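What you see is the complex with one protein chain gone and the rest in place.
Entry: chain A
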Amino acid sequence: MADSGSSGEFSASLTSSTLPPPRTRIFKIIVIGDSGVGKTCLTYRFCAGKFPEKTEATIGVDFRERLVEIDGEKIKIQLWDTAGQERFRKSMVQHYYRNVHAVVFVYDITNAASFRNLPAWIEECRQHALGNEVPRILVGNKCDLQDSVQVGTEVAQQFADTHSMPLFETSAKNSNILKDGSSRGSSDHVEAIFMTVAHKLRSQKPLVLSQPSDRAGGTVNLSSCGDSRGEGARSWGCSSC
């Protein structure tokens, strides 16, 4: 595993913050990125299993959670959905960077500015002591709008590699096309993205060293929107990759 060096530090922070009964661990994931890139839709999609009909601007921080089971272990995934407007991130959101286990950076593939602003978000994280040792992933959202792509997969992949992050391109929306019949549309991607993060976090916990999980095989289907699993993704250490 490329970044196994960080696992000790990571698990330490986990154990110290875990309050509930021993079997339910909590993984806290913060979702950040520019206004309007689809952070609320992504987190809602994962936690409620569907694309929200109407989403509004997030004011401050919204919280969603979902209980998942990985190899028989129940894990609570907590998603912190943050406001995109700069004024909120500067003085409001920092409270929520504490004890975060993973970071999801989101940009909109149809909005070049949201991609250009990523370094500012990465810097924001760094200032809150969330550096490279904390699992981070990059998500390009709105893959369903293929006609208005402004951020190509290649340039995004390059950026992701530079920052040692895996890249996923997805659509929080595009699932209805495959409503009947095949269930392996991009509707699974959002699910798979967060599950990949959960697997990653779980693999960092020393107690569960033993088996690479088979269930993580689902993540293989992630990149139908483009060949998004470049070096960064592979080096990231998801046990099934």
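Please note the rule applied: a contact is a pair of C-beta atoms (placed from the backbone, for glycine too) under 8 Å apart; a residue touches a chain by one contact, two chains touch by 3 or more; residues count from 1.
Keep this in mind: contacts and distances are computed from a predicted model.
In the listed set "Ras-related protein Rab-21", "TBC1 domain family member 20", "Eukaryotic translation initiation factor 3 subunit B" or "NADH-ubiquinone oxidoreductase 21 kDa subunit", the entry agreeing with the UniProt name of the missing subunit chain is "TBC1 domain family member 20". Of the candidate positions A:62, A:133, A:161 or A:191, contact with the unshown chain belongs to A:62. Residue A:95 is the one among A:50, A:74 or A:95 that touches the chain missing from this view. Taking the whole complex into account, chain A touches the unshown chain at residues 19-20, 26, 28, 35-36, 54-63, 65, 78, 83-85, 87-88, 90-93, 95-96.
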